[in-house]
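As you look at this complex, bear in mind that one protein chain is not there, while each of the others sits in place.
Moving on to chain A:
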Amino acid sequence: MLATRLFRLVGNRNLSTSICLRGGHGVAKVEDYTLPAYFDRRESPLPDIKFVQQLSPEQKSLKEKEKGSWATLSKEEKIALYRISFKESFAEMDKGTGEWKSVVAGIFFFIGFTGLVVLWQRKYVYGDVPHTFDPEYKQKEVQRMLDMRINPVEGFSAKWDYENNAWKK
C-alpha cells in the first residue's frame, strides 16, 4: 500500500495500478481509451483535459505567473499559455485540408487511364465492323432512303433537291 502511495505521488498511474494488481486487489488496468481525451471541436470549445499534460519547468513557472495579473504577461507568454491548454486554435482546426485537389486529380487520372484502355480495346480486342458501315454501302442506304421519300415534309428527304439531285442549300 505504501508503495502504491509512493508511486501515485510520482504520478505514474499505470505502475501504481499494476502494483495494486500484484497486491491481489483485482483492480483492472486503466486503459488509455477510457480516460478523458483531448479533442479540438468547434461545438465543444473547452475539452476535458489540457493538451499538454506534462509541463516543463518553464511552463510550470508560467502557470504560476498566470495566477497573478494577466496584464503583466507578454504576448508570447499568453500564446504559450494558450498552447499548453489547446492544440489547435479555431482557425487551425477549421481550415481545409486541400484533399479535394487530390480527389479531383485522381478522378482525372483514372478517367484518362480508362480512355487508354478503351483505345487499346478498339485496336486489339474488337473485330472488324460489319460491311454495312462501308462508305459505298452507306451511300446506297442514303439513296434508298431518298427513293423511299423518308420524312419528305420536314425531315430527311425534305432537305434533298430532287430536281437537281443534290442536297438543298
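The definition used in the following text is that a residue touches a chain if its C-beta (ideal position, glycine included) is under 8 Å from a C-beta of that chain, and two chains touch if they have at least 3 such contacts; residues count from 1.
Here, contacts and distances are computed from a predicted model.
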item	value
Name per UniProt, for the chain absent here [options: "GPI transamidase component PIG-S", "Elongator complex protein 6", "Cytochrome c oxidase subunit 5A, mitochondrial" or "Ribosomal RNA-processing protein 40"]	"Cytochrome c oxidase subunit 5A, mitochondrial"
Among A:A91, A:I111, A:V129 or A:A166, residue touching the chain not depicted	A:A91
Hidden-chain contact residue, picked from the options A:A28, A:A71 or A:V103	A:A71
Residue numbers in chain A that touch the chain omitted from display	42-48, 66-67, 69-73, 75, 78-79, 81-82, 84-86, 89-92, 94-95
